[in-house]
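Some notes on the structure that comes next.
For this depiction, one protein chain was excluded, whereas all remaining protein chains were kept in their positions.
Let's look at subunit A:
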Amino acid sequence: MGHILIQDLAKRYQNRRQHSRKNDIHAHEKIITVLEDVNLEFQDGEMVCILGPSGCGKSSLLRIIAGFDRATSGKILIDGQPILKPSSDYIFVFQHNGLLPWMTVWQNVELGLRHLDNEAEKEETIQEYISMVELDGFESYYPHQLSGGMQRRAELARAIVVNPELLIMDEPFSGLDFLTHLKMREEVVNMHQFINKTIVIVTHDIDDALVMADRVVVMGNASTKNILLNRKLAFGHPRNIEKIEGLRELRDELYLMLGVNYAV
């Protein structure tokens, strides 16, 4: 389970509040096309990393996959079923402050299990996942009492405790310091190997994609071409970019594709 098929997807936004001035040539452009002709297929259990310049519609795509937003046309099938509304089968991990600030770490992790009747089993599971993200002893802390990295880990625990078919992460490492970023990345890779579910991650960091991904997708603007690259990476984990020739070449290619002459 966790197979995703995206067919001829398009997303247009209608900008309602346009402060149009007469000499503003964009004033008449009330509809902006963010996604156009997007066709993608992710296999069950794949770790998919999506790269792309700011504003190309990565978050828009993720929101549609999660059911928070509707596509203008086209369809997305998860395991053959169209998505009609958000569900705890597809958990979204937010870029900023996804934890509910008025709930402790424990209460946040409990969200997905709140309907479980067996209290003992519930507590055991919550504790297990809090331990998995190394937050033992912080159960009764509020999000604002945690560091940025700890908050992300707590949110990760909250997401995977419900055993979702699909995990959707929008820039989960942004705003973390360099070392925390690397550690979180490693944790997500380990977690992925453990839960073996499909994960779709948007990132701005090419190395993230190279180290983590089973599949790399590079997006561009809808005005040119939305999907610039969709490639499967068949490398095992852990990966050292410097030691794998294929990854080094791909890195140069990705930099070029994203408009940086890093390689030459």
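Basically, contacts are C-beta pairs under 8 Å (C-beta built on N, C-alpha and C of every residue); 3 or more make two chains touch, one makes a residue touch a chain; residues count from 1.
To be clear about the criterion, contacts and distances are computed from a predicted model.
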Among "RNA polymerase sigma factor", "Putative aliphatic sulfonates transport permease protein SsuC", "Dihydroorotate dehydrogenase electron transfer subunit" or "Ion-translocating oxidoreductase complex subunit B", the UniProt name of the subunit that does not appear here: "Putative aliphatic sulfonates transport permease protein SsuC"
Residue of A:Asn15, A:Asn97, A:Asn163 or A:Ser223 touching the missing chain in the full complex: A:Asn97
Contacting the left-out chain in the complete assembly, out of A:Ile32, A:Leu111 or A:Leu182: A:Leu111
Interface with the undisplayed chain - residues on subunit A: 66-68, 85-88, 90-92, 94, 96-98, 100-103, 111-112, 142-145, 162
